[in-house]
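After the structure tokens below, expect a handful of questions from me.
Complex shown without one protein chain; remaining protein chains in place.
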Amino acid sequence: MKLYEMTAHQLHDLLARKEITSRELTESVLKRIEEWEGRIHAYLTLTPEMALEQAAAADLRIQKGEAGPLTGIPLALKDVICTRGLRTTCGSHILDNFIPPYDATVTEKLRDAGAVFVGKTNMDEFAMGSSTENSAFGPSRNPWDTQRIPGGSSGGSAAAVAADECIASLGSDTGGSIRQPAACCGVVGMKPTYGRVSRYGLVAFASSLDQIGPFSKDVRDTALVLNAISGHEPRDSTSVDLPVPDYTRALVGDVRRMVLGVPRETSGQGIDPQVTKSVGEAIEVLKKLGAKTVEVSLPHSAYALAVYYIIAPCEASSNLARYDGVKYGFRAKGAQDLLDMYQETRGQGFGAEVKRRIMLGTYALSAGYYDAYYLKASRVRTLIRRDFEKAFEKCDAIVLPTAPTPAFKIGEKVDDPLQMYLSDIFTIPCNLAGLPGLSLPCGFSREGLPIGLQILGNLFQEEKVLRVAHAFEKNTDHHLRKPKL
Amino acid sequence: MEYEPVIGLEVHAQLLTRSKIFCGCSTLFGAEANTHTCPVCTGLPGSLPVLNQKVVEFTVRAALATQCRIAPYSQFARKNYFYPDLPKGYQISQYELPLSTDGHVEIQVEGQKKRIGLIRIHMEEDAGKLLHDLSSDRGASSYVDFNRTGVPLIEIVSAPDLQSPEEAGAYLRKLRAILMFLDICDGNMEEGSFRCDANISLRPKGQKALGVKTELKNMNSFRNVQKALDYEIRRQTALLDQGDKVIQETRLWDAARGVTASMRGKEEAHDYRYFPDPDLVPLVIDPQWVEKIRAALPELPEQKKNRFIRDYGIPEYDAEILTSSKALANYYEECLNIYDQPKIISNWIMSELLRELKRDEREIEECPVPAGNLAEMLKMIDEGVISGKIAKSVFEEMYRTGKRAQEIVKEKGLVQVTDTSAIEKAIDQVLAANPGEVEAYRRGKGKLFGFFVGQVMKATQGKANPALVNELLKKKL
Partner (left out) sequence: MKISKEEVEHVALLARLKFSETEKERFTTQLNSILEYMDKLKEVDTSRVEPTFHAVTRKNVFREDQALPSSPQDLALSNAPDGDRGFFRVPKIIE
């Protein structure tokens, strides 16, 4: 097995035993990137020199016996996460030349852990999208079929892990932007509970929904990254002040006496029967492992899409008002006056989907519409939360599909925004309720495309989610399949 | 047709915290441009706000001092609009759930007491500064300095209870004094730490329904507020008398020309699209914390005034003036510590000291005569070292030079002459020099006594003790 194909925990063992060095490992990954990046386009910025410097530093730490689980491991960061001194574009022209003067908290934590950064990954512009086709710099491609989308908005981070162009990566999830690409690319993707991971340095899309989370090749790596990035942050008022358990201790490989909730509402129009079949089989595996299943009802999940596509654009329209050409980023040339400067800068700097959502959000917050849209959606959000509270009285975790279909073809849904939005029907409710959610591969379609199983937990119950995921993974081998590149 | 004005005032006061409302940058005034900023107050991508606890404490103080109701549950909201001095494209303020509501302030105009309602006091962040007059080789330019973005403000909205420019002035002075007494604001209108916008409409006298209001901005002193309101009343009256309608708009006060002018370049009425700020969590104010703050409140103007009347036995009129500012009240009490004569000190401050300060348009904080010096000098009159008359010119000299009374008296040899033989000598000289007047006085022209007193004072360069002069002169004549 090549170094770049391995998981972080496997590599940590090799590094700790001094069988390999971080330098060797990093060079292996960089070479892999050289071979495949042309076809995958997972990255917007590659940092080979910095990576090798970090690898050298990591090797020193390892020699001194001071290595942690992520020391010397090559990782990638979604380009929505600030990295000091390193271009951070959010997949947008308007930040094409933006160099943050500070590190996001997660960046700091990973640096402290001794990780190696190989680059910043591609994404839908400002995290708005489900296919990475909204990137101002061209889409990323699904390693399983480069004519297809890798999912979005964290498509680059998912594709990079699936193609072994990094060992693990970070993405962000607002309505499914980690879980859905994880399903499309056949990797593990997790969104922690809202407030578990600091948002300081995460460029905001929808503040009450955004969370940073890991992409990895297996559940153990997910736990390791989660350990490293979680924790209270005084610079983020929404960050929760709870101790971080060692998430690897949840990986007991056993789901006996656990009760899994299966939502009644996860069948219907638009769901590929192959997805239904795969997920059904996955639930059977879990039952054979000793878990009980119980039907739960999430009656308001039918409204989740509408709620999300009001709340997220409203918050986004406000969060993106700062991109005005005054202080940083792109400024249109030749503006006649201030109004002209604003309109030209934002008109030229933003892509169509971003503009569409800003318009939607601005409209929904404007005079006379606030009650009917934002306020109404926020009340229905409460009902969606209550549905989950009731469901979790009966079960430890909820299992359902991650996405209604496997990865679709590039270009297939760009002209129909509403169709594109429907990719998120299973992932959105979890963001609205702030719950932790994970996707891992549970099967493949006839075309050989990955299908994802989604596991949701109650607030701050990441351990239960990881436990179910790990037990399933241990007893299946979907996660061991690699795309033929 | 007679109209009555209906005026409401919106005051923005900068709070005297060490750091900004949502980040740790310093709030100190006057630093070089863009040297007191960070990712948070300049709205860099990924930055997040965290609330400065002192801001809440200071706002609670203001609410308590104005009898406001403190909301048990309060939330920040985003006020969205585009302007170069607003880095995030929204201001973090409070909208539906302000920290406090329903208070009042008592004012006194021409002896009449009146209660002005406060609708709300809430917290928000200040915007940056724009400069339009720097020379530029890049065409007409404006320059942005973000040092001021994020400085904490409280916004105090009065009810439309003010009915004249004079009442507006009295309200502003009282409000400013309260905030300064509370040590939460330095009340500096020139530096912009205390700002005022006005809303004014006219309605026919006796009518209940309100007329169309205009908003007035850019009034940077109490006098300008009154002048602007005066002008606007005349302008609206003229419109209404002609049968025209008043347009609801924002108008800027132009102090140079003495008029209000409609703001040009306002492309559309602002739609602020307020919604609760998702980056800031709600405030649940603990009543015990409020009581702690209440217990620690500094003495307020009303309380201090009553205490002065009670403990020092000075009339209400005096007490009102002496407690009109915290600094003046402190000055007075400092004097009292050295020379325990409340009425004498009060008289002296109200007549001599305030007159000098007013002439120079200075505040008590800039008074060149330290309280100690004034008290010393007054003691010297008491001890007969100088006469009351001489003291006045000594004081003027003290004010001009900042020197102590002793120094000045010594330098100019102004010590009062109380030596009877010296006075007698002077009297003898004067009487000898004016035989005719002595004759006339002795024959009944009593008025000439003043003449002799004057001459004796002249002969002693004003230093003779007047009482002694009177006594000895009477004997000699």
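Letters A and B mark the chains as written, and numbering starts fresh at 1 in each.
Just so we're on the same page, a contact is a pair of C-beta atoms (placed from the backbone, for glycine too) under 8 Å apart; a residue touches a chain by one contact, two chains touch by 3 or more.
Just so it is clear, the model here is predicted, and its values are computed rather than measured.
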* Which of A:123, A:136 or A:240 touches the chain that is not shown? -> A:240
* Which of A:10, A:293 or A:366 touches the chain that is not shown? -> A:366
* Contact residue for the chain not shown (choose from A:290, A:347 or A:448) -> A:347
* Structure fact -> Contact residues on chain A toward the hidden chain run 97-99, 101, 193-195, 208-209, 234, 237-238, 240, 300, 302-303, 305-307, 309-310, 317, 321, 324-331, 335-344, 346-347, 350, 352, 355-356, 358-360, 362-363, 366, 373, 375-383, 385, 417-418, 431-434, 459
* To do: May I ask you to list the residues on chain B that touch the chain which is not drawn?
  => 17-19, 23-27, 32-39, 42, 50-56, 75, 82, 84, 130-132, 134, 136, 138-146, 252, 263-265, 267-268, 271, 273, 276, 278, 280-284
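Methods note: only the chains that are shown with their structure count from here on.
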* To do: Please report how many Å separate the Cα centroid of chain A from that of chain B, as a whole number.
  => 57
* Structure fact -> The residues of chain B that touch chain A in their complex are 39, 42-51, 78, 80, 82, 84, 87-90, 144, 146, 267, 271, 273-275, 278-281
* chain A residues within the chain B interface of the complex -> 81-82, 88, 90, 95, 98, 100-102, 104, 199-204, 206-208, 234-238, 314-315, 317-318, 320-324, 326-328, 338-339, 342, 362, 365-367, 370, 374
